[in-house]
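What you see is the complex with one protein chain gone and the rest in place.
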Amino acid sequence: MIKESSPGAGQPKTQTADFAVVRATGVHKAYGDAGVLTGLNLEVPRGETITIFGPNGAGKTTLLRVLGSLTRPDRGEIAINGFSLKEQAAFARSTIGVVMHSSLLYGDLTARENLRFYGKLFGLGDAEDRIETLARRLNVAHRLDDKVRDLSHGLEKRVSFVRALLHRPRLLLLDEPESGLDQNTLGIFEELLAEFRAGGGATVLVTHSLELGLALSDRIAILGGGRIVFDDRSENVTIEELPEIYRRFTGEVS
Amino acid sequence: MVESIGTKRTVWLFATAVLVLVTMWMIFEWVPTERNLGVVQRALYVHVPLAWISMVAVGVVAAASLMYLITGKRRWDSIALASAETGVLAGTLMLVTGAIWAKPIWNVWWTWDAKLTTTAILWFFYVAYLMLRAFAPPGNQAYRMAAVVAVLGAVDVPIVYYAADLWRTAHPELIIGPAADSSGLTSEMGLTLLVSVVAFTSLYIYMLVDRYRVRQSELEISDLKREMRNYLYAPSTSDVPATAQSLRAAAAEPIGD
Partner (left out) sequence: MKISLGPVWAVAKKDLLLEVRNREIVVSILVFSGLVFIIFNFAIELTRVNRDTVGPGVLWVAFIFAAILGLNRSFIIEKDGNALEGMMLSPIGRDTILVGKTLGNLLFMLAALVVLFPVFTALFNVNVLKPEIIVIAALATVGLATTGTMFAALSVNTRAREIMLPVLFLPIAVPILIAAVEGTAQITQGGNWSEAAEWLQILAAFDIVFVIAALLTFQFLLED
């Protein structure tokens, strides 16, 4: 039913033709007393954008870290694009793009040097072209040869986006990507996301902005007590009732 | 179940207490004073068992840490922690009793021979290990880091000893006090030492097991706290997330069903 186009040679046989981009089952992760994830299940198919809401400390960031294979869950199974994070982490990682709060860039290197470096880590043959294309798309091409330290927050964020998209990921993990972005950049970012989705990419977005989350995504979920407690298609929820639903599950006004 | 463990524990504690009392009596009353070294030689009956315990403790930490790295089971980490704490305590007391013994016998509190140097370095290393456990980020990551450090430390011990030994040969001791080597143990002395080793080993095991159980209880409490907090957060025990539809349906139902 789904015909996967690219992943190249050396692809393990265990990957099946019919798979979700994200499949997480029974994921547990604890930090001391704080049980951040407690048996979380999540499945995201191709071409879907899902927004995860939740109060501070609900584990949204931890969820993204676990999905991005930065943090190893205490229990549970996760497969990204059909690759198990336990056994085939390297394959999985090469299909994931991540934008976090921190830029993941070296302040003393130029944007281009940073991106080239990541190009090498991901084994890209056409890194230079990708950098140019994406940088132009995100309107940072003219600042590529400036040190990241000298870039404004918005520009740095755009370079982070280039970094995340450089290796043609099939899954984007975005942790409050809108923070610190001006209206222009936000517009570009929304366009890019739409393109990415049209190309079959899946996105897991974490944000505090109910409006933005609802507007951008096909599906919204609320994280509470370390699990998904609410999960529905965006079209089933109106922006008027969303704050009420959010309050109901988190005891907070968004 | 709990009671039987409790009983066993009490019996063990009681037996250890009796053994320690007997040991004390043997050390201070029964065993004859060593002719050359005098009364201070009695410190050895405490010093040697403490050194023995420290050695065992170091071995247990390394073995348990290796097991943790292999299996990832939390209880191995608890054993390593319990043994490290007990070992540092025993090691500290060993260094103190050693100094007390050395001052009148060697005329110095401390000397930099290979054994002492290695012991001192090991002592610092295990204090650093406990510091790391205190400063590490919460969660499994801390256990893994501690386990790696413990294994690396164990690997380092022979090299440290060899280097310190060679270093000592390069710098021969200048003055060492009167007759350091004792003139053969009498059978009473041997027996006292043996009983003392048994008593202290029994004490070590008691402390190890007790600390291990406290640790496991701490972890259990932390698990329970977590579950409770999550329950308060999301009282729904259902594994199926709600949808807008289900919420509307629930709202439409009459209250007080």
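A and B are the chain letters, set down in written order, and residue numbers restart from 1 in every chain.
Just so it is clear, a contact is a pair of C-beta atoms (placed from the backbone, for glycine too) under 8 Å apart; a residue touches a chain by one contact, two chains touch by 3 or more.
Computed from a predicted structure; not experimentally measured.
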(request) Write down which of A:Leu104, A:Ala141 or A:Leu192 is the residue touching the left-out chain. (result) A:Leu104
(request) Return the single residue from A:Arg72, A:Arg137, A:Arg168 or A:His208 that touches the missing chain. (result) A:Arg72
(message) Among B:Ala15, B:Val39, B:Met131 or B:Met228, which one touches the chain that has been omitted from the display?
(response) B:Met131
(message) Touching residues of chain A against the unshown chain: what are they?
(response) 68-72, 90-91, 93-94, 96, 98, 100, 102-109, 113-114, 117-118, 120-123, 148, 163
(request) Identify the residues of chain B touching the omitted chain, counting contacts across the whole complex. (result) 69, 121-122, 124-125, 127-129, 131-132, 135-137, 141, 144-145, 147-149, 151-153, 155-156, 159-160, 162-164, 166-167, 170
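Please note the rule applied: only the chains that are shown with their structure count from here on.
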(message) Rounded to a whole Å, what is the gap between the Cα centroids of chain A and chain B?
(response) 45
(message) List the residues on chain B that touch chain A in their complex, please.
(response) 137-140, 222-223, 225-227, 229-234, 236, 239, 241-245, 247
(request) Would you pull the chain A residues touching chain B in the complex into a rising list? (result) 29-35, 38-39, 41, 58, 72, 74, 221, 224-232, 236-237, 241, 245, 248-249
